[in-house]
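Handing you this structure, nothing more for now.
Every protein chain except one is present and positioned as in the full complex.
Order of writing sets the labels: A, B and C. Residues in every chain begin at 1.
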C-alpha cells in the first residue's frame, strides 16, 4: 500500500515519519496526505496504524527524520500524545518538528482551545479537521527553511 | 362545498359565522374546522374566502350569530382586522365572541406578544397555528356557557 | 366582446392596454419598445426561457426557489443570497397577495410600513408598486434569470411592469387562478385577463425576446392528476393561441412515485399532442416539478427528508426545473437562510442521482398509471372541446358549469365542487367522488378497486374523515395511514 508518487530524487525536501497513533484505525486521510507529500518531493516513511509513541520515535531515529506527522481521528488524541515531546527530547530528537492532524477531540470545542492544548503538549503545528495537503506542505517548507 | 355534517337539530349549540378575511385564499383549514364544528352541533354559516370586515358583520347580523371565527394564514392578519371590534360595536354586536386563528404573522415571533396584540385588537381568543378542532370546540362551549 | 380562444387583434390589445397601464401611476413608465431593447441587451444567461432550454439540451435539472419580499433592498438581498449561497439556477419574484388582488394602495401602505419598521410586512414583492425602475434595480444586481411567480385573477399590470423591469418569465395561469384564488370572479373574466398577459408575452416573442410561461392548472388536494393535467393543457392552449412560445409544464408532485412519474410523462405527451393538433407545434415545452401544496411537517429534519424525496421524484422524471418548499414552510414566509439550506439539500440529492440516469420510466406501475391517466385527461378534454362547439374557452366555461371540469376544495363558489379525492393504500390519489366527470366504466372501476384495496387493508369504509386525514398525513410523517 506504500505507493510512492513520482519522486524526483534530487528534489528531496526532507524526511518525514507518518502514521496513526494508538488504537485508531483511520488510515485513509494520512494515506492521501502521504501521497501528496511524496509528490511534493518529501521522503515519507509510513508506519500505518496502531503505533505507540515509541514506534514513532524509533522510526524517526532510524530514518534521521526531520518531522513526525501524527494522524488521529478516533478522538483520543489528547490521551495518546501526553509526554510525547519529552520522550522525543530524551531520545535525542530535540529539534524534530511535531505535527498533528485529523479529528483530535470528541467534542465540538472552540478551535483555539484545542490548538493551544496540543501546542502546550509540544506540537509545532496542529491542524483542523479536513485540512487539505497544500497548506500542510507550505508549512513544512516554511518550518524546514526551504525556499 | 358547504357540506353539512350530520347535525342533530335539537343539539344546536350556537350560531357561528366563519370565513377567511382579506385577500387570503387559504381555505382548507377553516373548511376542516367547519366540518368539526357542525359535527359538534353548531350551526355554521361559512363565508369562504375574500371577506371584508363588513362581510363578517353583515353575516353575523343576518344570522344572529353568537361568534365570528376568522381564519387568516397569508400573514397579513394584523393589517386586516384593525378596528374590527369597534365596527362590531357600532353595528350593535356588542357581545359577539370574536375568535381568530390560522398563521397570523409572517415572522417567527414570541407567541405571547402575538396573542396580546390580537387581544388588544378586541379578540376573545387567538389560536396558535395548527390548533386542532377539539380545543376550539371546548373554548366555544365554555365561552357560550354551555354545559 | 365574448371571450373566445382566438388571438387578439393588435388594436384590441393596445386599447385594453391603456386602461391597464392606468390602474396605478407606475403604469406610465412602461415603454414597450424600450423594454424590448432592454431585454435584448441583457445577457442570454439571464433569460429564463433560454436557460430551461439549456437544461433540456444537457439533460440536467435546474433548481428554482419561490421567494420574494417587499422592499427593493430586502428583495435584492434575498435573491442575491439565494444565488450565491443557495446556489440555485433560476430565481423568482413572489408577488405579494395584495398586489395579486390589485390592491395596490394597500400594498403601497404595507411597503411603507416595511420601510419604516425595517422589517417585512408584505408576503411578497409588489412589482407594480415598485415600477419599472425598482424592478430593474433588483434584476441588475443579479446574474440569474428571474421569473414572476403567483397565480391571481388579474396580473396584467404586474406583467407590464415586471417584464419591462427585466423578469423573463411568469408562473401562474387562468384556471389555477380561478379555482384557487378567487371567490366569485367568472372564469371568462379571468381568462380574458390572462389573454392579455399572454398577448403581451407573445408581443415580446414576436420582437425576438423569449419569455417563459409556466402553467399550473389547479392546485392538488389529494387529487388524481387528471384533475390538474386537463386544466393545465387548457392553459397551454389558451396561451399558445395568443403567441406564447416557451411553455413550462408544471407537475404537482403528491408523493406516490408511480403516479407522480406518470403525471410527468402523460402531461408532456398530451400537451405536445394537443399543441400540435391546434397548430402550435412550434411551441417549446419544458417540464417542472414541485413539492405538494398540503400542510408541511413542522420539524426541519422531516422537511429535509421530504425535500430530498420530492427532488428525487423530479429527477427520476427528468424534469428541467425542480422547485421545492423549504424547511420554513410550516412556520413563516421562508427566510433566505431557510431557502438556501433547503435548496442545498435538494442539490445534494441531485448530486447523488443525476449522474446515474436512473430509468424507472418503463416501470410496470408507471405504465399502468400513465395509461389510466391519459384516458382520463382525454375524456375530459375531448368533452370540453365538444361542448365548446370547437371553441376551447367556451368549452371551458360550459365544462365548469356542468362539472366536466371540477375541483375539490376550490375557493371559488362558481364550481360544482363535487369531485373529491382520497388516497389508496399506496398513497396514490384516487377519485372518491367522480362528480360529473365524463369517465367510462374502466376508469371508474380502476379507482374503486384501488380504494377498495385500502378499505380491505384498514378494515373499514373510507369517508370524509379519511379524506381529512389524508390531507394531514404527510405532515404527520406518512404518505397514508
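Rule of thumb we're sticking to: a residue touches a chain if its C-beta (ideal position, glycine included) is under 8 Å from a C-beta of that chain, and two chains touch if they have at least 3 such contacts.
Predicted, not measured: the structure shown is a model, and the values here were computed from it.
In the full complex, the chain left out of view touches A, C. Only one residue from C:54, C:137, C:273 or C:426 touches the chain missing from this view: C:426.
The hidden chain makes contact, of the residues C:109, C:272, C:293 or C:363, with C:363. Contact with the chain that does not appear here is found for just one residue of A:13, A:31 or A:119, A:31. Interface note for the absent chain: among C:43, C:351 or C:459, the touching residue is C:351.
Where subunit C meets the omitted chain, the residues involved are 255-258, 297, 299-302, 304-309, 311-312, 341-342, 344-349, 351-360, 363-365, 425-427, 474, 477-480. For subunit A, the residues touching the absent chain in the complete assembly are 1, 3, 23-25, 27-28, 31-32, 35, 48-50, 74-76, 79, 103, 105-108, 129-130.
Simple rule for what comes next: only the chains that are shown with their structure count from here on.
Centre-to-centre, using mean CA coordinates, subunit A is 57 Å away from subunit C.
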